[in-house]
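Below is one structure, written out as structure tokens, with a few remarks after it.
Missing here: one protein chain of the complex. Every other protein chain is in place.
Chain nomenclature is as follows: A and B, assigned in order of appearance, with residue numbering initiated at 1 for each chain independently.
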Amino acid sequence: MLTRLSGARIVDPAHGTQQDVRDLYVRDGRMVDRPRDGERIDRTWDAAGTIVMAGAIDLHTHIGGGKVNIARGLLPELGRQHSLAATDVCGACTIGPAPSTLATGYRYAAMGYTACFEPAMLPVNARQAHMEMGDTPIVDKGAYAMLGNDDFLLRLLADGANRAEIRDYVAWTLHATQAIGIKVVNAGGISAFKFNQRSLDVDEAHVHYGITPRTILRELARAVHDLGVPHPLHVHSSNLGVPGNVDSTLATIDAAEGLPIHLTHLQFHSYGTEGDRKFSSAAARIAEKVNASPNVSVDVGQILFGQTVTASGDSMLQCRNSRHGRPPKWVVMDIECDAGCGVVPFRYRDRDFVNALQWAIGLELFLMIRDPWRVFLTTDHPNGGPFTSYPHLIKLLMDRSFRNGVLASINPEAAAMSALGSLEREYSLHEIAIMTRAAPARILGLEDQGHLGPGAAANIVVYEPHPDPEVMFATPRWVFKDGELVAERGEVKTVICGAIHTVKPDFDRGIERKLKGWFEQHHTQSLSSFKIDDEEVCECGRAPRLAVHACRARTA
Amino acid sequence: MPLRGATCGFCGLLCDDLEVEVDGAALRVVRGACARSEAALAALGAVVDPVPRIAGKPASLDAALAATVEVLRAARRPVIGGLDVDVAGMRSVLALARRIGAVVDHAGGSIKYRNLHVLQEFGGITTTFAEARNRADLVLLVGDGWWRRFPRFVERILAPNGTERRIVTLSALDPATRLTLPKDADVLALDAPLTGMPAVCSMLNALVEERPVKPARLAGVTPQALQRCAEWLRAAQYGVIVWSAADLDWPHAELTVQAIARLVRTLNGTTRFAALPLAGSDADLTANAVQTWQSGVPLPASYANRSVDFDPNRYALRNVLARGEADALLWVSSLSGAAPPPVPGMPCVVLTRADVELDTAANVQIPVATPGIDAAGHLLRGDKVITLRLPRLREGGPPAVSTVLDLLLARLG
Partner (left out) sequence: MSALKFVLRHSPPSAVDVSGLRPAMLAGKSRKEIAQLSLTGWNEVHRVGDLFAVRGDDAQRIVIDGADERLVRIGAGLDSGELTVVGAAGDYLGESMRGGSIVVRGDAGALIGAGMRGGRIDVSGNVGAFAGSGRAGTLQGMAGGVIVVRGNAGDRAADRMRRGLLLIEGNAGDYCASRMLAGTTVVLGRVGIDAGYLMRRGTLVLGRSPHELLPTFNHNGWHDLLAIRLLLESLAVYGKRFQSFARSRPSLSRWLGDLGCDGKGEILIAPGRP
């Protein structure tokens, strides 16, 4: 089966900056250069006058796993108000502050996204996370396993374990949970909270294990790097949401000692303490550091005004921030010698000083960090706002006068404290394509995603140019996933199941002896129950394909 | 005789350390047994070749499916109840519910959702089995039946690791269970009557917050014991309150659960405290979790009119049947062996555990595999975080719930 998409302007930053009009060819779900000699073209899609990009990739979106489901269960009164009726191909579901998995898949696909990555999969909760992702239709999925608050690792570090052992444990976790990366959330802090420590800065010692977040960050970044896992350690820094946390964030960057790290939802970690209210933007300091540190990539975690719900592994900070929650009901959990979670609903209001400044800080980061290959478009869905607001966010980045119009309508005190009004930068289409396609594919090691070159998955989004980028990005004319038309003008046309993306670095299985003893002593399930094999993950995750991406180990 | 590793799906603890001797159809737990697994395996082990029935008479699966399709085609307002099924089974239940516009609810709905109501209208601070096992220095046990419902809770969570614990029993403890408590544990028995539990829980909140209350006004508990309990709670480093919602079996018991959740939240302000509501039996958490992630709203739910809605008042199975709104019942049960509620005059299709013999004349009865016995299956454990895969124990046996429902869906078109 050979398909041609003709006449579109191609925006494909992975293959350079030129945006020429040319035909694209798809054979059996993959991009090909051109037809073979004499090969018949089975179907041609006339895309004259359109703009075409590869399928978008969200590298940080909370789409599955226990805490998201707690968020859904916590707010049924809001969920039921946002009902999506069934269509010929879609099942009935809801899209409240924590959307159903069905709605998540449908809406992502309709918006031109073809892969989503759950960033905070608790190893003990990995099966459920894969099941929820499996019930998220159309898009490909992958997940980062959370480490750095698990008693096993903290004890290893406290006992001064050697790096090989830590590396083996990290690799073992990637295999056992079928993950594509490692995330650390408030390094050591979630664990410290279980010992009633209510805050933990980068160089403070964990009250029980005596080690500092800096050690945890350094060792995990090192292990991930040495194993050759493409995605650098994904870091949710210490002191999320706390005024003055800029210092923790800068210290976190230093803790990596030049090794690659990815700082997630950076907006929530870029706060100073200036001004009458002791809350200010530190985006400039952070951006300066990021610009000067080529080992660092970030995603922003932009907040957008409205009702949402925050779901985080960071039980320590969620417990602390719970008093700001609206409606005032919230959940905090300590979890199984592994991690924790906290779910707190939020209503971000543009008239509120803090919320308005948070909004401005996110945009400042987007505009002040120069390299679009190192800054990714996220709202930390649903924590800063729903993923469905991405087209609006793109407009804020691409259209300065629109941005300044919104700035003029928010809390004036916050607007006055922000440098946003003076930032002239406007993102180009090319840059948007980098930050939503080419760059996330590269930083995750997805060789066949995020571009339209030969061999790539035929994930193609066909946009109709529009003076309002929000309109253009909200409802692409066509979305093709693996060569199949899955959505047209915002409507889902075909429901298919996406693949699961993982990595499986080599390691010494001897680590299992130590783990087995640990499980018997401390856990309430056996080591063999804990591990998820390939067949099982495909069954749980309804995956037609397990895409295992290459790791190139960097140690002898 | 072959020994197989097994996971017990008959309570929410999902103990995965069982060894079962398989002798043809017969099953015997040789390690990790509990009263619930022994009873279920004895019953299931005695069944050979269960067959579907139509109006009580043996029939082929094919004929039973055809008869079921007839019932469902004729129904305009079907209800799907039971739902003690594995994840795959629940996925199929929901696919069917969408197809036929059904109301869905779990058999134990009204009891099981007590904790969920409190989650939805208050929130909570909770913990999991391994956290309680490794960290709890104080455990407050509420209720008078959790040791029957979760037989190995003391053995697996409270007893190990030599952690010094204080244990408070709010309700009178079963003597046999008392014997299994760790020898070195400090035990404070309040022995409060169940009927006074709402007042006791409110009183504990007041005492912990040092409000000017007179504990002597509380019937059935000595004021000294209550004061002592409040002191212990406040002194804990990592306190855990344990209950099984099924024990709190009186109208509006969710208010008492909220009082407990509030107590936990208050104590957590200064020390660490968490709730550990024991649940997960009969796949109540499994059914609710799958419904919640797929649709965005929990059980009980309606899939009428091509959309989904949540409303415990309107869609609770009991209420729907009492109001006479439904016109067909599909009962899907693979773990508990529970029979459907009587629905005289209403067409009724029953998917049940192989050993269940119905005295009601259901239109159609189809035996289905029990997860962890005749089919592999996934269930959510009682602490809401861990999902385990229950391996299959023996060959043959009836088809899995998902297999039967997927066949049905294919026939419904």
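Here, contacts are C-beta pairs under 8 Å (C-beta built on N, C-alpha and C of every residue); 3 or more make two chains touch, one makes a residue touch a chain.
Remember, predicted model here, so these are calculated numbers, not experimental data.
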Query - Chains on display which the left-out chain touches in the complete complex - result: A, B
Query raised in the report: Per the definition of touch given earlier, which of B:36, B:117 or B:272 contacts the omitted chain?
Result: B:117
Query - Candidates B:187, B:225 or B:255 - the one touching the absent chain - result: B:255
Requested in this report: Would you mind spotting which of B:5, B:145 or B:198 touches the chain that isn't drawn?
Outcome: B:198
Query raised in the report: Where does chain A touch the missing chain, residue by residue?
Result: 75-78, 327-329
Report task. For chain B, enumerate the residues touching the unshown chain of the complex. Result -> 76-77, 101, 103, 117, 120-121, 198-199, 201-206, 211-215, 217-218, 251-252, 255, 258-259, 262, 302, 304-305, 310-314, 323, 325, 327
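Simple rule for what comes next: only the chains that are shown with their structure count from here on.
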**Report entry** Distance between chain centroids, defined by C-alpha means - chain A, chain B (Å)
**Finding:** 34
Requested in this report: Would you pull the chain A residues touching chain B in the complex into a rising list?
Outcome: 64, 66, 68-70, 72-77, 79-80, 82-86, 91-96, 98-103, 122, 124-125, 127-128, 131-132, 135, 151, 193-196, 319, 329-338, 521-526, 528-529, 536, 540
Query raised in the report: Across the complex, what residues on chain B touch chain A?
Result: 5, 7, 14, 16-17, 87, 91, 95, 98, 116, 119-131, 133-135, 156-157, 161, 237-238, 268, 271-272, 274, 288-290, 292-298, 303, 305-311, 378, 380-381, 383-389
